[in-house]
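Every protein chain of the complex appears in place save one, which is left out.
So, chain A:
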Amino acid sequence: MAADEKVIVADKLTKRFGDFIATNEITFEVSKGEIFGFLGANGAGKTTAMRMLCGLSAPTSGNAQIAGYDIYSQTELIKKNIGYMSQKFSLYENLTILENIEFFGGIYGLTDQQIKVKTEELVNRLGLKSEAKKLVGSLPLGWKQKLSFSVAVLHEPKIVFLDEPTGGVDPVTRRQFWDLIYEAADRGITIFVTTHYMDEAEYCNRISIMVDGRLEVLDTPANLKRSFGVGTMDEVFYQLARSAKRGD
């Protein structure tokens, strides 16, 4: 794992919707294998930024390379190399766990043998053996989220983007979820995660905080707390978010 290999390079990335600047010239870099926390109040522009990085939304201006590919011209190559888990649960609820895994594995071009091996690993890892043939819609939220994450990294992408993956999930399941994240990071998958939980922010290697579409700070949690002269990430966030003009 080369420590300084940059898998996300964003340079003045901007997205406008009419007069509204959702994301305003954000510039940052993320290294391979890093767990990168992307924080900000509701409406600060996190999801827009993430959707641009995933190739779901075309930037208005600025540049970015994801996994070495250009965000304008090589979106399909980017998509081969990333995983994405949206805020809204988006596996197929009327398919079973096995069918969902098979479908997404197939779409990403895994062979039947790979799908078989991966499915078994995944089902065992999540302890879903007895549920494997149940419809995904019938699972509790916590399991759904763990399953979505596992499906998002099924094809061993270089980067996985997680948009508030633990929203509405209980603390125990959140802890288990972060175990999954660490395991993926250990395999060299870069994690790009947004969250509103400050304890989760502490788990990240580095975090950035967006305020009103701008990237206000970017550093390790420890450095941030030191520079703001406070004891917890909560307080760092609170000080920054208070200056925000945009509300909910």
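Going forward, a contact is a pair of C-beta atoms (placed from the backbone, for glycine too) under 8 Å apart; a residue touches a chain by one contact, two chains touch by 3 or more; residues count from 1.
Everything that follows uses one rule, which is that contacts and distances are computed from a predicted model.
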Problem - Among "Menaquinol oxidoreductase", "ABC-2 type transport system permease protein", "Cysteine desulfurase" or "Amino acid/amide ABC transporter membrane protein 1, HAAT family", the UniProt name of the subunit that does not appear here - result: "ABC-2 type transport system permease protein"
Problem - Residue among A:N42, A:S90 or A:T220 touching the omitted chain - result: A:S90
Handout entry: Chain not shown: contacting residue from A:S57, A:N205 or A:T232
Key = A:S57
Practice task
State which residues belonging to chain A touch the missing partner chain.
Solution key: 54-58, 75-77, 79-80, 82-84, 86, 88-95, 99, 102-104, 106-109
